[in-house]
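Just one protein chain is left out here, and the rest sit where they should.
Moving on, here comes chain A:
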Amino acid sequence: MSLSVAEKSYLYDSLASTPSIRPDGRLPHQFRPIEIFTDFLPSSNGSSRIIASDGSECIVSIKSKVVDHSVESELIQVDVDIAGQRDDALVVETMTSLLNKVLKSGSGIDSSKLQLTKKYSFKIFVDVLVISSYSHPVSLISFAIYSALNSTYLPKLISAFDDLEVEELPTFHDYDMIKLDINPPLVFILAIVGNNMLLDPAANESEVANNGLIITWSNGKITSPIRSIALNDSNVKGLKPNLLKQGFAMVEKYASDVVRSLENL
């Protein structure tokens, strides 16, 4: 979206005023409506499709593989593909690196939940395809990953848990599946305009934002990674330290509502 200088100035003034007036009439903490469909890919262990009201759309597929966890310590791998961007584009690689850190086993995901036997674990492959995006897609992707992981079913183990003494490969039930019970983190994006914080900025709001914040929410608290992010090239400025605290407080206040609505899918 390309706004003229006058449009940008008008939008900035209305967003920076107290209280802020967003072009679509939302409150500062209000998200745009989203539609989520889960479990629609028959060949994946879990999948989801998320569509935002501005037409941004993202598909996530979850697949799994049995690995020896003493050899492979990282049990979740995220791969991001954004339509119209090369695989080595800055935005794609940045997103991949960030989401891998968000879902890193240990801090983001409890790796014991993926353990099958004393020797083997499931390794989860999260493939993200952003079909179209008009504003920063990180929040949308994270919601899609959350709902895809929550709709993931993995094969049921029927062989013994202790396989260190007896050398055997894990054997699975023919058709029984077990729901994956992990609590994936969510990522929120905030735009900072003047002294105001806005959750889930739309494309036009991102274009005039002075700065942005990416905040991860896991198990009822803010956790790493947290980043400041420039949402545009032209209007970026420093932020006052108290705005950082204000942003954290806003996420702390409203994140549990988002988690609840995603869980009720």
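Some points to look at:
Please note the rule applied: contacts are C-beta pairs under 8 Å (C-beta built on N, C-alpha and C of every residue); 3 or more make two chains touch, one makes a residue touch a chain; residues count from 1.
Methods note: contacts and distances are computed from a predicted model.
A single chain of the complex does not appear, and UniProt lists its protein name as "Exoribonuclease phosphorolytic domain-containing protein", one of "Tetratricopeptide repeat protein 7B isoform X1", "Exoribonuclease phosphorolytic domain-containing protein", "Dynactin subunit 6" or "tRNA (guanine-N(7)-)-methyltransferase non-catalytic subunit". Among the residues A:L129, A:A203 or A:V236, only A:V236 touches the chain that is left out of the figure. From the options A:V71, A:L90 or A:L164, the residue with contact to the chain not on display is A:L90.
The chain not shown here is touched by just one of A:L3, A:L129, A:A203 or A:L244, and that residue is A:L244.
The chain not shown here touches chain A at positions 88, 90-91, 93-94, 96-98, 100-101, 107, 211, 213, 221-230, 233-234, 236-241, 244-245, 248.
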